[in-house]
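Every protein chain except one is present and positioned as in the full complex.
Labels run A and B following the written order; every chain starts at residue 1.
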Amino acid sequence: MRSALFALILVICSGPMAFAQTLQPILQTHAKEIAKPSRSSVSDALDAIAVSGLPQVTGFLEQWANKNVWQRNDGVFFIGMASGDDISLTDVDTGTTTIASKSDYKQLKPNGGVRRLIGTALVQFQLIDPDLSRRESAVASIARRPEAAQLAPLLASIEPEVDGALKARKIQLANFLSARFADDPKDRIAAINSLSSDTSVEARAVLNQILSTKAGVAKSLPDANVAATFDPMGTPDMSYLALVNADFAPAKQTQADIKAALETNIVEGRIGGFALNQMTDPTIRETAYAALAADGLVPRLITKGARDAALEDHVFFALYDEPNADITNAAQTVLKTVESRVATAQIADLTLDALSLASIFFLAAIGLAITFGVMGVINMAHGEFIMMGAYTGYVVQLFVTNYTVSLMIALPLAFAVTFAAGVVMERLVIRRLYHRPLETLLATFGISIALQQLAKNVFGTQARPLTSPDWLAGAWVFNDVIQISFIRIAIFVLALLFLGLIIYILKRTRLGLEVRAVTQNPGMASSMGINPDRINMMTFGLGSGIAGIAGVAIGLYAKVTSEMGSDYIVQSFMTVVVGGVGNVWGTLAGAAMIGFGQKGIEWLNPSNTLAAQTYMILFVILFIQFRPKGIVALKGRAAGD
Amino acid sequence: MSALLEVSGVSVSFDGFKAINNLSIQVAEPELRAIIGPNGAGKTTFMDIVTGKTKPDEGYVIWGEKSVSLLGMSESQIAQAGIGRKFQKPTVFEAQTVRENITLALKNPRKPLDLLLNRAALDTEERVRAISDEIGLSDALDQTSGALSHGQKQWLEIGMLLAQDPRLLLVDEPAAGMSAVEREKTTDILVHAAKTRAVIVVEHDMDFVRRLNCKVTVLHQGSVLAEGSLDHVTKNKDVVDVYLGR
């Protein structure tokens, strides 16, 4: 493969050395085509210019395409720049500059088609231009509009290329071009086979272009590279339409045609012997039409039988545009391999997506898991704490415009704000409602609607942006199929951090010990000098504070609105319930199950995220049937009521 | 005399802790039986298993002449089969009157439509009277039961048990929090009830058990340690160790 490429390069490089050293004579030879170029005539001129291989060609072609070439009355071409009545002229060969009066010069204005041809000719020079950015743009322009003519110059430019990345890209692109345009079928097949490990969209596009087909219909199968034949009875009406379009059969009348024909043939209130009011029956309509046809008033009705007979008489097939069956077979095989690779990659990508969705659910739910799971308190305003966190981030960005710094400020500030809000709510409301869980649910719901409306009054109904810093803006691209945005990675990392932090707090700190003591036996805990009121307040504050931080994280990738909390509250509750109440690991398991489940359903039915959510909820309801206590269930008497 | 309830080889564990370990108990009809044992001996769990609240990991619970297994039945089915239970803490429906509480418990059809269409037996009022006389709450019939004293609530609950007319009565610490007079009366009610049915009393208070004057089963660490008259078991060395040795 490599050696074949090098051979080609040598052939091309040794070509144009023997010609003249100046450009102007060549231009003069083709003066007419250059001065008044058309798409058909300019090719000769461009070929001649290109073949000269002169270093000044690139500059000239660029200026020409940019409408900066002027012709003097005597026919000599200059690169010119008009300013007022004067013009500053540059000699195409020597580069010397002179000023002259504009009146003796005429500007060349090649049209779009010509400019594109100039561009193509330019590419081969730009490919070996000393300036890296020009070479890159030349490669990009080939990738955008690959043509057979570009293959040779592209191959020639690979050897001298000094930039490693660009060289790899050139080789890849040369491969694509060889697969489609190389003269020798062997070269094409070799190039096609080399694409089998390339999962990029471009490579698949190349294969699909090689495999492009045209549908056709004929009396018998033509002797050509047939891609497939079809059974016309699968979609008889469509197939018949193809037959009609190919002039193999007369058009079949539609219901509307029949109706129009009937309407124009009403004679004394009757059609073909039938009364008008009988026309509500479609079979009588057809009979009446047949009667009209028998009188020669309308074309004969193509009945279902006639249609099917015509279909039987013809073959329906698809032909490859590529005549060589070896090549299409090779491409077919390679495409299959590539597609199975792509499928694997898609599963990996889906896993990443699911992981990031699970992280979001986990972040949204973990604060709830603490207040609901550990304390048994339902906080319907949890979603609004998430919203408060997000708006805190937004407000901080109004004052601190450096997004990295503002994020650094927003995270702890959001924690502080929602921690305070949680503590206030615990002291004023929740404390009075312990042992009345249903009422806690309602009271916190009251707070939730009040907070939501308050946010609407302060920040308005439209979504507010929470911009992430530049270093979080991109995506980590593994290949064309697998990629994940940095924000989602950050959310994943944040979720992991919180998992660690919460487990640390609950298992290793004094606060965690006291929380567990109060959870298990408040009476005993208080007799041991633990103040349950304080512990409950701290726990609630902690849970709320985490909701605030989750709000900043969620706000970074979704819009900040006053209703964002209610978008997450049901899912968060389900995460906690499915996972198993009172257990951080359970929340993790619940988030993973719901995240993966939702992405899985979306994969089965990609068009419809609403449906995925609907089915996920149904699944959760059914899941509760089999594990009422959740995935990570506390067993035994502790779990009983 | 065949057994009314036969528990054999039952074990149940919670998170690795064996609350009941190969427990076997038989109760005849009629019989009065007291179950004693230190804290954590498995007395309450035993009741949970018989009434269907807890499913054992292994073993059998057989009921009645037809030897039906209770393990596959729900709480309400077991209750309808004739097993009544009184909880340690009095659990009457405090928002409802004494009359309503007793009526709820009366042995009548229990399906929703039966109740809606009033297919209850006609002598309801008389039966409520009879039971309230027995538990001494006739004057308080239209009182909200939440307003009763602690002892009265205990009796109301015993009355509700009697109203259910069960063949087996499971009574968890009936004497807790009662005055001496109230205890005596409770003893009378239980002894009287045990004349026609099986009664199992779980109790801490040895004096109370002595007054019941019946066969005693001692539970320890989820299995039977000793069985017999109270005098017999209190002479048992193991029992003495368990109660005093720790």
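In the analysis below, a contact is a pair of C-beta atoms (placed from the backbone, for glycine too) under 8 Å apart; a residue touches a chain by one contact, two chains touch by 3 or more.
The rule we apply is simple: contacts and distances are computed from a predicted model.
Missing chain, UniProt name from the options "Alpha-D-ribose 1-methylphosphonate 5-phosphate C-P lyase", "Leucine/isoleucine/valine transporter permease subunit", "Inner-membrane translocator" or "FIST-like protein": "Leucine/isoleucine/valine transporter permease subunit". Residue in contact with the omitted chain (choice from B:V7, B:A105, B:I158 or B:A175): B:A105.
Among A:K259, A:R300, A:R341 or A:K559, only A:K259 touches the chain that is left out of the view.
When the full complex is taken into account, the listed residue touching the unshown chain is A:L276, out of A:V51, A:A148, A:L276 or A:L604.
Listed here are the subunit B residues that touch the chain not shown: 51, 53, 74-77, 79-80, 84-85, 87, 91, 93-96, 100, 103-105, 110-112, 115-116, 118, 120, 160, 164.
Against the chain not shown here, subunit A presents residues 255, 259, 262-263, 266, 276-277, 279-282, 285, 378, 429, 432-433, 437-439, 441-443, 445-454, 456-457, 566, 570, 573-574, 577, 608, 610-611, 613-614, 617-618, 620-622, 624-626, 628, 641.
Criterion: only the chains that are shown with their structure count from here on.
Centre-to-centre separation between subunit A and subunit B, using Cα means, comes to 68 Å.
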